[in-house]
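Sharing a structure with you now.
Only one protein chain is missing from this complex, and each of the others stays in its spot.
Moving on, here comes subunit A:
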């Protein structure tokens, strides 16, 4: 039971962390290395909220706004000029990640920051005491997933985004402002990443390099999901389960590289990953 809860909540957290990256990968076809930096920015929004003495949950809208604003700037000044050089765009986002990380270090120092717990305590569920926050995270992941699905399937932006994902040239010739779609999606992706940063604060220590630790896992999950949010959910469940099981029964160190190694092998065998299923 404990194991099942661990698997579900781990998958939920992975999903929250990766969804912003997935949006950007799907539409812009680049892996956004600054993703780790957006997570960190979000976490520091929680720090700032706490310093101002506000309700810690207020950090969520703040982080989304800050992330989206920074994402907009990054898309305009860094990603757009590199539209025709995707590998260079990846490198530039890595450089951007360094810059953001150092700016945070200059502003807040290198030390670990303490943040107020969003939700403390445990709940008894089916006979085991379980962290209330992790259960809430599960709910939040479901909410974000639903919101995402509705946006993609039911809104005009979602329709344009799907068109760009399938065939950008055709979408443009049909009069869709693909540049705007890219900008908006990048802003939303960065906003979601920052939001995820806030949600991570109760689970991990907050320091200027915290994002990097999450980056590779998110990165591999998105590669395997290949721009499909349902495939991402499936990948989070499968690889989250692998991580939890290997950490529990074999070794935590092997568990920490389980996602990266397994995802790499899956991609080698089936280059389209989970999206074909």
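Going forward, contacts are C-beta pairs under 8 Å (C-beta built on N, C-alpha and C of every residue); 3 or more make two chains touch, one makes a residue touch a chain; residues count from 1.
FYI, contacts and distances are computed from a predicted model.
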item	value
Options "ABC transporter", "Branched-chain amino acid transport system permease protein", "FAD binding domain-containing protein" or "Formate dehydrogenase alpha subunit": UniProt name of the undisplayed chain	"Branched-chain amino acid transport system permease protein"
Residue among A:63, A:92 or A:118 touching the omitted chain	A:92
Of A:133, A:219, A:239 or A:274, the one touching the omitted chain in the full complex	A:219
Contact partner of the left-out chain, one of A:78, A:119, A:132 or A:237	A:78
Positions on subunit A where the hidden chain makes contact	31, 78, 81-82, 85-88, 90-92, 94-99, 101-103, 105-106, 110, 212, 216, 219-220, 223, 251, 253-254, 256-257, 260-261, 264, 267-268, 271
